[in-house]
Every structure is written in structure tokens, then in C-alpha cells.
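Single-structure report; data block below.
Complex shown without one protein chain; remaining protein chains in place.
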Amino acid sequence: MGENIIRRTITRLMVPFIQLFALYVIVHGDSGPGGGFQGGVILGASFILYAIVFGSEAGRRRVPAPVTDVLSSVGVLIYAGIGLLCLLLGSAFLDYRALPFKDPHLAGHYGIFGIEIGVGLTVAAVMVTIFFETAHRGEGGETRDG
Amino acid sequence: MIDILLLTLLVLCALAAVEMRDLLSAGLVLSGYSLLMAVVWTRLNAVDVAFTEASVGAGITTVLLIAALSRTDRGEALVSRTRREIPSLILILLTGAVLVYGTLDMPDFRDPGAPAHHHVAPRYIEGSAHEVGVVNMVTAILAAYRGYDTLGETTVIFTAGMSVILLLRRRKQRG
Partner (left out) sequence: MDELILGKYNYWVYVALMMIGFYAVIAKPNLIKKIIGVNIFQTAVFLFYISIGKVEGGTAPIVWDQAVHYDNPIPHVLILTAIVVSVSTTAVAFALIIKIKERFGTIEEDQIRDLRRTPTGEET
């Protein structure tokens, strides 16, 4: 515990800022470098950092398997859902000008914002899932099919 | 000058990562190679791509490699039954020669008259400020002009996550 305390304290301090930076990168994708993918990867990396320092059991308790599974699908659904919404409102698939905002530029902004959120969610959830499935030591060491 | 230094370091890192027998060290050298690649891309003004490579290549790939190494062997075998160095060297020299012969026909580096800059690119560069209203042209192309491709890319990531779950997740033993 003695040598771990530095790592744990620093990680506890850093993880909220990393997540805040990740959200900043996702949301400001249209006015600077960044976007859904980069922010999603940074968000996933914050959970991976927590799991590396505190153990994968503790990390998996924070983001349990059902949560990451559902979130990775929800992101793709948001993306496709916005596209379908544009289709249902009378225009082409993923044509943001059909969205009900006054100004087509504003509609474009909101459409892109929604899409980036969806992409960020999926990427973060999938990165966390891949890490936990790859690094997880099986209890007892037996595999499923022997 | 710094470009030549960066390119030389890139080649040295790639050689080191390929030749090292300790796979953990090779993975860390690969992480340094990814970071240097991100710096080279920043020098080429590809800021979005450098951001992605730094976070994905130097971050996620290294973590996945170390996690995979924790469940397989850390070192490469000393002696392998089939020695394939000489035929492989001949093959890569031939392929490299063919590729270099192909680059002789390409437009010069940084040539503004290259055909890559004349068909769709001016439309996207103009339209990103006027049609879409977004300052970052790469995001405008990714999310507006070529949004359908980005949906496919998100599906690819989702499929990778599902594949890893299917391959590696253990069902809880019952009884």
C-alpha cells in the first residue's frame, strides 16, 4: 500500500480533469482540432487509467459489463437515429437542414453536435470493453471450452 | 532540418521495434514510434490526424499490446524452425523497388498543382465555412459531407467491440 498511495492519489486527482478534457474535445470538435473520436478515446483512456492503478476488479465495478455493452450500442443508435430523423422530416439521410431549427447553419451545428456525442459514447465504451476483456484474468484460470 | 531528424528517428524506431526480442520493449518502442509519427503529422499540418494518432496509436494500442502480453508470452522464441530472413529480404527489396519506381511518376512533394487539390477539395474548403458553417474543415467533411462514411466507421468500432466480447468473454459457470 505504501508505494501505491502516490499512484492512487495522483490518479484520483487526474481522472476528473482527463474526463473534463475529453468532453471538451468532443464538444469543440467543430471549432478546433478534435471531435468525437479523439474525445471518446480520451474518455475511455481515463477509465483504463483508473483500472490500471486500482485493479481491474475495482475498475470493472465502476463501469460494469451491462453498462458498457448498452452504451456502445446507444452511440451508434444516436448517430443512425439522427440520420433517420432527417429522413423522416422530409429530406435525405443525414441532411441536417431538415432539422427543425430556424437557421440552416444552426441546424448543421446541432446535427454535428449530436453525431459527435454518439460517436464519442460508442468509442469510449468500446475502448473500455476491449481493455477489460483483454486484460481480465479469469477467475480460477479455466477457459470456457476447456 | 527537423523533418530529416524526425524521419531518421522514425526509421530507427521502426527497426528497433521489429528486431527486439522482448515484446514488452518492442511495444514501448512502438508507442514512441506512434508519438513521433504524430509529431511528423503536426509538422505536415494534419492536426486532427496527429491528435487521433497520439491518443489512439500511442495510447490505446500500447495498452492493448501490454494487456495481450500479460496473457501470452513476453519473449520471442530464440530459434525458429524455418529461417525466412533471406527470401523475405529479397521480397521486400523487390517490392520496395517497384514502389519507388511508382513514386517517380507522382507529383512532387508539396506541389500545389497536384491533381489531388483540384477536384472536390476546393468545394469542401469553400463550403465548410459557407454551406456547413463549421470552422474545422475536417469535422465538416467527416460529419456533414461524408457523414455516411463516419456512420460506417462507428459501426466498425462497434463490431470490433462485439468481436472481442464474443472471443474473450467468459460465461459464469453454472452449478
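Per-chain numbering from 1; labels A and B assigned in written order.
Here is the rule we go by: a residue touches a chain if its C-beta (ideal position, glycine included) is under 8 Å from a C-beta of that chain, and two chains touch if they have at least 3 such contacts.
Here the structure is a predicted model, which is why all the values come from computation and not from measurement.
Contact with the chain not shown here comes from a single listed residue; of A:Asp95, A:Glu116 or A:Glu133, that residue is A:Glu133. Remark: the residues of chain B touching the chain excluded from display are 7, 10-11, 14-15, 17-18, 23, 26-27, 30, 33-34, 37, 40-41, 44-49, 52-53, 56-57, 60-61, 64-65, 67-69, 71-73, 76-77, 80-82, 84-85, 88-89, 91-93, 95-96, 99-100, 103-104, 106, 108-112, 114, 116-117, 120-121, 124-125, 128-129, 135-138, 141-142, 146, 149-150, 153, 156-157, 159-160, 163-164, 167-168. Touching the omitted chain from chain A are residues 32-33, 37, 123, 130, 133-134, 143.
Just so we're on the same page, only the chains that are shown with their structure count from here on.
Centre-to-centre separation between chain A and chain B, using Cα means, comes to 21 Å. Residues of chain B touching chain A in their complex: 47-48, 50-52, 55-56, 59-60, 63-64, 67-68, 70-71, 132-136, 138-140, 142-144, 147-148, 150-151, 154-155, 157-158, 160-161, 164-165, 167-171. Remark: chain A residues 29-35, 37-38, 41-42, 44-45, 48, 52, 65, 69, 72-73, 75-76, 79-80, 83, 93-94, 96, 104-106, 108-109, 111-112, 115-116, 118-119, 122-123, 125-127, 129-131, 133-138, 143-144 touch chain B in the complex.
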